[in-house]
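I have a structure here, written as structure tokens, and I will follow up with some questions on it.
Removed: one protein chain of the complex. Kept in place: all other protein chains.
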Amino acid sequence: MMLHFESDYLEGAHPLVLERLVRTNMEQTSGYGTDVYCESAREKIRKACGVPEADVHFMVGGTQTNATMITAMLCPYEGVIAAESGHINQHEAGAVEAGGHKILALPHVDGKLSAKDVDCYVSDFYANPSWDAMVVPGMVYISHPTEYGTLYTLSELQELSNVCRRHHIPLFLDGARLGYALVAHNTDVTLRAIASLCDVFYIGGTKVGALFGEAVVIPHLGKIRQLPSIIKQRGVLLAKGRLLGLQFDTLFTDGLYEHISRNAIAMADKIVAALKERGYHFLVPPQTNQLFIVLDNERLNRLSSKIGFEIWEKIDKTHTAVRIVTSWATREECVDELIKML
Amino acid sequence: MMLHFESDYLEGAHPLVLERLVRTNMEQTSGYGTDVYCESAREKIRKACGVPEADVHFMVGGTQTNATMITAMLCPYEGVIAAESGHINQHEAGAVEAGGHKILALPHVDGKLSAKDVDCYVSDFYANPSWDAMVVPGMVYISHPTEYGTLYTLSELQELSNVCRRHHIPLFLDGARLGYALVAHNTDVTLRAIASLCDVFYIGGTKVGALFGEAVVIPHLGKIRQLPSIIKQRGVLLAKGRLLGLQFDTLFTDGLYEHISRNAIAMADKIVAALKERGYHFLVPPQTNQLFIVLDNERLNRLSSKIGFEIWEKIDKTHTAVRIVTSWATREECVDELIKML
Amino acid sequence: MMLHFESDYLEGAHPLVLERLVRTNMEQTSGYGTDVYCESAREKIRKACGVPEADVHFMVGGTQTNATMITAMLCPYEGVIAAESGHINQHEAGAVEAGGHKILALPHVDGKLSAKDVDCYVSDFYANPSWDAMVVPGMVYISHPTEYGTLYTLSELQELSNVCRRHHIPLFLDGARLGYALVAHNTDVTLRAIASLCDVFYIGGTKVGALFGEAVVIPHLGKIRQLPSIIKQRGVLLAKGRLLGLQFDTLFTDGLYEHISRNAIAMADKIVAALKERGYHFLVPPQTNQLFIVLDNERLNRLSSKIGFEIWEKIDKTHTAVRIVTSWATREECVDELIKML
Partner (left out) sequence: MMLHFESDYLEGAHPLVLERLVRTNMEQTSGYGTDVYCESAREKIRKACGVPEADVHFMVGGTQTNATMITAMLCPYEGVIAAESGHINQHEAGAVEAGGHKILALPHVDGKLSAKDVDCYVSDFYANPSWDAMVVPGMVYISHPTEYGTLYTLSELQELSNVCRRHHIPLFLDGARLGYALVAHNTDVTLRAIASLCDVFYIGGTKVGALFGEAVVIPHLGKIRQLPSIIKQRGVLLAKGRLLGLQFDTLFTDGLYEHISRNAIAMADKIVAALKERGYHFLVPPQTNQLFIVLDNERLNRLSSKIGFEIWEKIDKTHTAVRIVTSWATREECVDELIKML
């Protein structure tokens, strides 16, 4: 039998989420996010973020959330600064460009963008006398955890926020896996810190216990105008919006979101400890639920019929890095089996 | 207590659909529509359509399906012919134009586009010596049932299809409420007829028993290239694609889709019979589950606190048309109550 | 020999314009509109408009000017209100939609949009509870003269301006043939009136004595941000920008622009007088340099090999309207010949 560690969206939803959908199924509610469940979820999220006046919108998936919010935040002549490794730059099929905007890709270290690089880029840009022939940096995109499973420290996030505010460009945080960041060991970045340092961010549901759904939080509206029209225009408004409200309402009741995230971290910890003991190397230091393990190709071939993982990149002629992902749903017996195999 | 007839997406999903989601919830499947449930649903839909080689794609909602498929079918210099009353022209916040294409709006009769009007438009277009300064008609969009709940007859659909094929432009049918069309009285348009006459169409789930979801059917690929990339780029690919597969697989098992659609028609019939008896007028002849009832404004004001309906349009100074919608989930006791009130 | 009345861009430039280009040809200037000639032309235009602080930009042609300014003025979720007969809605190959915006077409009378229709449209829009599923009216486009050669009166223009300001949407005037409007008989609309009533407008050069070029005037910047970047992005910035500056500087020296426009009106007058005498009918009352003459089809066929005109529309089975256009360059002997033929 095959073990599956390809991603954190292999299963459906956390049972409590599903139970809630079942229990409310035949209720009649108004559509498009105007129902009581959405309102309740919004209130809980505002509270968790410590921003009572925040605007909260629910969308179905990550790519559409990124593309919609980037369109909403940029003027036609502006682009978005992102790490070269950013999800929007690599794995969204050109969605940002299809919306008319260039991604201004900067180098990354383990998936992270540095405040210094952003500062230099923007300063150099405006120092160029012919900048009006170039794409204006109009916002900054980061992901937390990053695509390499790494985390910004609070001070790194503060510096990025400072640079953005000094240059008057908004900071957007893609939190598709935010739950796993919030409960990681040794992180000092809280949801409240994110809400105070970012201009827009989202709390991922698809990969953290929901069937689907991302909750966009806008602490202060800033230059975003008429978002409901943009959401409708991009076709990302769910008719039965309550499905999103119900899921997030459940995830933000009694700390469920963080509670279930901890399982992913505990399972990753167990794998990391075992692999380190056996002398395995990691492409980047493990911090959350995505583990990038370097395998020699012989072992890779042997394991690939037994363990579902993602081939990440070739390291050299004889080694390859693979990605293994745990989640809220990962069972310990599968992890034990995995460790036995590795 | 308020009665709700505002739309056909007030409730969640048909219990069998939900039960299936619950039963399979902790199974692990691959993402993005590559799982066995999607494949099974595709096979059942192909069979129901009588087109074994059809391409079937699942999307979440109607606006995104329309916008994605129109983008996929048109060249940059082409526009889409639609009835002036078409959903894409009225209620999708400019999604088609945001994708770069003009809607070439033609007059409608009770929401329907006539083959003759399309033929004249296209013929006149190419007869104009300076047509390359104009938007080229690149496809035809119709909805069935229309936004007025009306239905094309088989011969009308054949004529439209003939005109389109003669002019080499594809015919696209928006079937957001297709179930209610298929089981209407006196219709001669079957799913197989649609599959043989249209180039692309979709089978609506959101309004017919699913939590969400539309199944796009492409009998023959024609000029659509690399649709998976376009779907990904527009952010409309669901990570847990199996949710769509499971729902459509259930709806297309043992005739559930048509079976549950019949409830909407039966409930609408009952309302229509009662209202006709009492001398009410309809804005358009009722054919499916959307009823457009003309009320004098006094009655309108009295009822609006008791019955949820949509104000459709002013008829004259003292009369207004409202829309009442039944669905797979409408309960007979609510209909009886409604009739009592009207 | 064939007589040519197809359009007002049959010849090159007014000799004084060309002479200026020749005289300055080997001078070295900076590019992209930063040269002294552009600056001088801007000053003269500001003075003629009575708005010393106006922003003035030079572009090459009409379609690009319309598309660029509409993009600059609208948010992504907004559309542009225009007469159904508007040039942007008919003859620009979908340029506005390619930029992502819907044209909200309203009925016209002789090519003109009425303030009342605009007012109703915008008021009805915001009265609709689900307006965020519809395209927000974000600006109004008119042309003066219209595509039918007709003119707004000062009071009509004031009413349109009032409606726009009351609803906080900018008014944009396409003046591709503006010269011919300014010197028409019985017009009370001056350049200064336009500058005080419109938010953006342009003064056409291509059809009024220049080789090419349109001068966009923005009396007050309003919500347009960073126009130089948008102009560059759309590829409409001329490297040798001085060519535009030199042409407009010449046209706005010693009243040349209005002076040469008068020839078109005088020639049109002569044709109109002769045709009226002979009992010809006009599709719309002639006001400027575009004449829409109704011909019986026999005469049409006979004349079409001798006179270059544009077939405008079929009137009935036996009659057709053709368009005849005079310009700054029309010679009286050609007009005399034309009259003889008709």
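Letters A, B and C name the chains as they come in the text, with residue numbers starting at 1 for each one.
Please note the rule applied: a residue touches a chain if its C-beta (ideal position, glycine included) is under 8 Å from a C-beta of that chain, and two chains touch if they have at least 3 such contacts.
On a predicted model such as this, the values are computed, not experimentally measured, just so you know.
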Quick one: which of C:229, C:261 or C:289 touches the chain that's been left out? C:229
For a quick check of understanding: of C:27, C:124, C:296 or C:336, which residue touches the chain that isn't displayed? C:27
Missing-chain contact, candidates C:211, C:256, C:322 or C:338, resolves to C:211
Could I get the residues of subunit C that touch the absent chain, sorted low to high? 4, 6-7, 9-13, 15, 18, 21-22, 24-31, 60-68, 92-95, 98, 206-207, 211-212, 229, 232-240, 243, 329
Where subunit B meets the left-out chain, the residues are 71-72, 75-77, 100, 132-133, 136, 225-226, 228-230, 232-233
Where the missing chain touches subunit A, by residue: 76-77, 79, 90-94, 97-103, 129-130, 132-135, 311
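Convention: only the chains that are shown with their structure count from here on.
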For subunit B and subunit C, what's the span in angstrom between their mean Cα positions? 42
Take the average of all CA coordinates in subunit A, do the same for subunit B, and state the distance between these two points in whole angstrom. 34
When the centre of a chain is set as the mean of its C-alpha atoms, what distance in Å lies between subunit A and subunit C? 50
What parts of subunit C, by residue number, touch at least two of the other chains? 76-77, 100, 132-133
